[in-house]
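Comments concern the structure below.
Removed from the display is one protein chain of the complex; every other protein chain stays in position.
Coming up: chain A.
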Amino acid sequence: MSTFYALLRNPQGALGLLIVTILLIVAIFGPVIAPNDPESFNFGSRFAAPSMEFPFGTDWYGRDLFSRILIGARSTVLLAILATVIGTGLGAIIGVLSGYLGGWADEVIMRLTDAIMAIPSLLFALMILAALGSSALNAVLAIGIAFAPGMARIARSVTLQVRALDYVAAAQARGEKLGWIVLAEILPNTIAPVIIEATIRVAFAIMTLATLSFLGLGAQPPSPEWGLMIAEARDHLFRSPWPVIAPGIAIALVAIGFNLLGDGLRDVLNPKTAD
């Protein structure tokens, strides 16, 4: 709880928290709030500018952009969080294990992750999608896997400090198994930096997911996924800018929100800057 109040006192953290909270509410309740069916056409009002009836305007089929953004929040944001959770979980376990084992095993695991990190994460995700086929869930999986090596590096470096501490030595002396020491002793104590990193990564995940959908490899039309909305709207940019602007601003806001929250958490959770 004290972390929470500290976060509220931190201007960046408070703003980030606000944006992310609103976003999560939209993601969860969006379909209830949305005034229109996101897929139904309105032949009479194609390319409408923002108005009372259509707060964000309409697209080339006359679909209500406001409703599409609200409903698209779920597929965009929740999927991005899911991708980050996969990447973080996978990366943290690999990193902690590698750091704790040390020596020969550490060398092998870290050189492997170095090799993977040499490939840009978008390219790596594209490679995975080429193998799995394109769908929204495969895109989430691809981003998760692509994120894992970076997380593993961070988790490992924290583990290197933690493993030298007495309670680890005590666990070893008690004769605990490897799995217990890694998951129950070390992992919880490396969690703060990992969470901060993960929060910032969510923003990257949203952008990567949007990029993949933009390239036609993630969500499928007519899904209101934000990246896909921009990709489809590009052809109509010169007739009406709203179908590009609305999801573009949404993506930017979310990315900023998660980045601010991550920065806030970093300040709050860091013992040196907390007070």
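The criterion applied here is as follows: a residue touches a chain if its C-beta (ideal position, glycine included) is under 8 Å from a C-beta of that chain, and two chains touch if they have at least 3 such contacts; residues count from 1.
Basically, contacts and distances are computed from a predicted model.
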Check: Which of the following names does UniProt give to the chain that is not shown: "Cytochrome c1", "MauM/NapG family ferredoxin-type protein", "Peptide/nickel transport system substrate-binding protein" or "Transglutaminase-like domain-containing protein"?
Finding: "Peptide/nickel transport system substrate-binding protein"
Next item on the list: May I ask you to list the residues on chain A that touch the chain which is not drawn?
Entry: 39-41, 43, 60-61, 134, 216, 220-222, 235-236, 238-239
